[in-house]
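Left out: one protein chain. Kept in place: all the others.
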Amino acid sequence: MFSGTSDYNRIAGLDISRSKAIADGVFAFAVTLLVLGLSVPVSRGIITEHDLWLQLVMIGPELLVYFMSFITLGNFWTGHAVQYTYINKSDRHLTWLSLFFLLFVSLVPFSTTLLSQFITFRLAIAVYWANILLLGLFLLVHWEYAWINDFISATPDRERIKKTVRHRLIITESLYAGAALLCIISTYLSIALLIVIQLYYALAPTFRHQTS
Amino acid sequence: MFSGTSDYNRIAGLDISRSKAIADGVFAFAVTLLVLGLSVPVSRGIITEHDLWLQLVMIGPELLVYFMSFITLGNFWTGHAVQYTYINKSDRHLTWLSLFFLLFVSLVPFSTTLLSQFITFRLAIAVYWANILLLGLFLLVHWEYAWINDFISATPDRERIKKTVRHRLIITESLYAGAALLCIISTYLSIALLIVIQLYYALAPTFRHQTS
Amino acid sequence: MFSGTSDYNRIAGLDISRSKAIADGVFAFAVTLLVLGLSVPVSRGIITEHDLWLQLVMIGPELLVYFMSFITLGNFWTGHAVQYTYINKSDRHLTWLSLFFLLFVSLVPFSTTLLSQFITFRLAIAVYWANILLLGLFLLVHWEYAWINDFISATPDRERIKKTVRHRLIITESLYAGAALLCIISTYLSIALLIVIQLYYALAPTFRHQTS
Partner (left out) sequence: MFSGTSDYNRIAGLDISRSKAIADGVFAFAVTLLVLGLSVPVSRGIITEHDLWLQLVMIGPELLVYFMSFITLGNFWTGHAVQYTYINKSDRHLTWLSLFFLLFVSLVPFSTTLLSQFITFRLAIAVYWANILLLGLFLLVHWEYAWINDFISATPDRERIKKTVRHRLIITESLYAGAALLCIISTYLSIALLIVIQLYYALAPTFRHQTS
């Protein structure tokens, strides 16, 4: 049995295209699922345009958290895609590292809804941050594992790419941790900083290009 | 750190196939999610076939809004696909422009449900229209950015294609804006015109082919 | 403007791979969404194993309708895939015919839930059947359109394939119509026959192979 298990592990998780496909599917779904957390106002009791306006203003914080989570998922999706631009081989372990990463992707709608419902609770920020931390950790281990096992295509700037991806993940997660810690002062401050960090990464201001 | 950031931006968002895959996923999901907005009548209190008939007639407006949103999403999906028929390179910024476009795709089920619940409210039309406007804007910027950065494959009719896609988006969005403005008179008129415009684009009557 | 519109129509809907991708996405989603129609028993009031058993038996009809809809979607997905095995070109109209087909795919979870809630109502059968009819109609028009415009790859048995796909759709829809008509006698009879037809197509008994 055990040698059979070992055999199986040798033939499993070889198809990179499947790993990419399920990742794109989970991300596409998680991103759209976020919207289900947005509560459409119930028509009962809303009579004038002004009533509806007030209701929409009230779901403002939810919209903010939704927006933040979208950017978060976008950043991690880009991160996953970057790695697979260079990964050209795979094994069972790498596939499962990618799957565990997706486990935490699929939890984002949950922690997002939790945060939007309890926007002033530190515990909600902590859960949200733990989710982001685990996303980053699995993506980092995924990269290091691919590297150690020589699954990266041989380009001239291999070493530089290796470090770039690693540093990006470590710096990002450090910034997220800092932002999360600010919840000791105010959860709104935490969320504001999280949004700033994520927007920074999403927009990737071009003046940086000139510096380097 | 900053040179690292710049490095990362240079290797991120290069894989066009991933951008297409997540777009197809988000569209597929958003389109199907629209249906969740359709409220299946509750069995309680429905005894005769006639009762059920009345209930189904009552969700008629919802069905209309659902249908309209499906065509809207179909039009924007076609628009996204057209651009990627010609785009053969990508960078981090283009990828993020596509992601922000998808952000507003994933919001369509929300603004659709809002409109179907508040079909006589101008504010609901305004929110719906803002959603469509942002879809068009991001798709336009996406196209212009790809063009400026020379990400378009070199076909003999490059220039003509460039203008065709641009004009189409501008004309469409102008028509949408006009339809939305009609809500000052009646929201039903707005919706009717929106449906006419979208059907026009979906059906793309063939007599036009003969004119050109 | 109009010549621009015509230009746009000429460059839109050319990418077959996108049409396949969004179709697979909508089907995958619609199929899984069916399950949301299954009501998990609420824990309140269920104390013994026997209570839970009774509750599960009570959702038996829902499970039946779910199973039927899954096979229906499987059959139409296969039908869509068959066509695109042979279609090697596309235009805007073909893409939109495929999208309208997907519109009715995405409505299947709605008409399935309706039927499972009102399993003894002829109107629910009628709505369900109308949905299946429209699925078949759009798939048929899709095929005929592809044929007329010479979008089919040139294989030696072209003519035979053309007729096979066409006849299959016409025969299937005729059988569905017959089964739906049986609801005049009993809706259960209708559903039973629909399941038999769909299972027949899904299993595609091998003794037929020997006959031909």
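First chain written, first letter: the chains are A, B and C, and each begins at residue 1.
Please note the rule applied: a contact is a pair of C-beta atoms (placed from the backbone, for glycine too) under 8 Å apart; a residue touches a chain by one contact, two chains touch by 3 or more.
Not measured: the values here are computed from a predicted model.
Touch with the chain that is not drawn comes from one residue among C:Thr78, C:Thr120 or C:Ser186, which is C:Thr78. Contact with the omitted chain, checked across C:Phe29, C:Phe101, C:Trp129 or C:Trp147, is made by C:Phe29.
Touch with the chain that is not drawn comes from one residue among C:Leu64, C:Ile119, C:Leu182 or C:Ala202, which is C:Ala202. Annotation: of A:Met58, A:Leu123, A:Ala177 or A:Leu203, A:Leu123 touches the absent chain (contact as defined above). Residues of subunit C in touch with the missing chain: 20-21, 24-25, 27-29, 31-32, 34-36, 38, 40-43, 46, 49, 52-53, 56, 67, 70, 74, 77-79, 81-82, 84-86, 160-161, 163-165, 167-168, 171, 202-204, 208-209, 211-212.
Residue positions on subunit A in contact with the hidden chain: 1-9, 11-15, 18, 21-22, 24-26, 28-30, 33, 36, 92-93, 95-96, 99, 102-103, 106-107, 109-110, 113-114, 117-118, 121-124, 127, in rising order.
Here is the rule we go by: only the chains that are shown with their structure count from here on.
For the two copies, subunit B and subunit C, the CA superposition rotation is 90 degrees, given to the nearest 5.
Here B is the chain whose Cα centre lies closest to the centre of all protein Cα atoms. Look at where the CA atoms of subunit B average out and do the same for subunit C: the two points lie 25 Å apart.
Here the spacing of subunit A and subunit C, counted between their Cα centres, is 35 Å.
Multi-chain contact residues of subunit B, defined as those touching 2 or more other chains: 21, 24-25, 28-29, 36.
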